[in-house]
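Okay, so here's the structure we're looking at.
Here's a slice of the assembly, chains where they normally sit.
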């Protein structure tokens, strides 16, 4: 019998089952440098120890998205090796800061399963949490994927889809008091009170992604999904080439959003996220944001609920999203809904 | 009104004005690794803690050019977002070593302005200094850029161009005593006394630059000038493609110069620098140097004033620089004038 990992099929997932994922990772200053060099991240809170220490952190923290990608990456061999599609994210919460030297481990619980009517695939919901070396949960999120059945003849399990919130409640958001926020160093005078619900921001800049860049980023996260790395096998695929990991799109779009959202540095929660189209090497990512909601967390710190939209080869001054038919614009790559903290 | 950064125009710059640039950066061992991996840097002084500690440093320092690029990068959104061209550097001094854990902040002062006769653009001189977390200036340099006017009808300001030295005086150079220099570990038996004014050195090796490499390096420095990153927009530009950041050329040419200048490891000052032509991905950088001047700084440490010339797709055994018409050879990319310390 083969010793290489066959991955899990739809029949292998049972509600309540827990999976401890392989290869914990000790996050380091090297990861912070690479994340910056691969995404263009510029938030002072994740760039300068002095700035972080003045605003409630004990050291220079790791960007929450870097921690998210690392935890996500560990789940791939167990959850999505035989996946047809990554369908969505919900109820993602960043609960504790991650610092260099922390070791992240990923554990998933199967929340529910639902066979598709074709009898060949099914949907699996899992909650994944990232734990540090002290066993503290640093982040937690739900995702659901469509997975192949091993055998179309196997009987359909009871349907058990979880109830998921449309958005994380603002009362569940955890952020420090930004007691010494420096607007000049943060790069903007705009604070909580300057953003209005419904406001749209074109982030203007574009970032072209090369094969070497997305492969390097995806390996940094130890995400091994073969569609991102194997050009030889991908020649026979639907697109004929390597697909870029959706997390690369999220992080670059988020880094582009610095231009207009400079002080909304700290991601607190992921409410929802859909990868609406594929990105390939050579494509250029543009992004825009919309303020969906606002909440005061303390006298010093507020939160903006933001929609982050990424589009390819399409500058976003026209805020592309959906057509009149309700379908996503073909240039749109990502529709991502999150909470970020911002000083008041 | 838009919240994305419109940048400063010629009219926005007034002599005496100070600009604190956004996003201080805590430099780390990760940055040192990436700088080495992206440039090919091989000087023992910036590679081995043991070597640095034996020669006057308290730990493994960051290559002065890495610190320079980081400080330079921070100025881009404020100084050169609307620039037509980066015209030159002068009076650059490396004043204190930068170590992992230091946080660099950039502050610029406008030294002078001069409107061009076309009424559409003007030249702005700024002195930028990089400060560490203790408020100490670690490096300082002048650069001047040609910037668009917002409105051609706005009146020309008084001309106020600064007086700039041709070169930093050797009495202003700061270097430690190299008390335990090891020629074998440094990679050369050649020391101060072995180099003669007028001597030219062909550095022989060539380095081809890929899109992913220059983009990654330029993001490492948090330099966001869009000409380096946005292939979609650059299709409509004069060159039709992304331009490589001039700092990438400086650092690779400097790394190539190891072959022949192994012990001239520590850059002390930048006297002048001109980017004489554009570099694109796929081009190969070659370099040669000329010894312009020499100075003894102590009984242990001397300084060489060096011209570093980079050329593209042109091995430098013929020392390309200018044609008979006095114009730069079309293959020449960089004419860079600096002081470097070398053991006596």
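The chains carry the letters A and B, assigned in the order they are written, with residues numbered from 1 in each.
The rule is short, and it goes like this: a residue touches a chain if its C-beta (ideal position, glycine included) is under 8 Å from a C-beta of that chain, and two chains touch if they have at least 3 such contacts.
Please read these numbers as outputs of a predicted model, since none were measured by experiment.
Peer 1: For this file, in which 2 copies are placed, how many copies does the full complex count?
Peer 2: Across the complete structure, the repeated chain appears 3 times.
The rule is simple: only the chains that are shown with their structure count from here on.
Peer 1: Where the CA atoms of subunit A average out and where those of subunit B average out, how many Å apart are those spots?
Peer 2: About 36 Å separates the centre of subunit A from that of subunit B.
Peer 1: In the complex formed with subunit B, which residues of subunit A make contact?
Peer 2: 28-34, 36-40, 42-44, 47-51, 60, 184-188, 190, 194, 201-208, 210-213, 216, 259-262, 282, 284, 286, 313, 315
Peer 1: Of all residues in subunit B, which touch subunit A in the complex?
Peer 2: These residues of subunit B touch subunit A: 2-5, 20, 22-26, 28-31, 33-34, 77, 100-101, 103, 105, 133, 210-213, 215-217, 219-220, 222, 224, 226, 229-233, 242.
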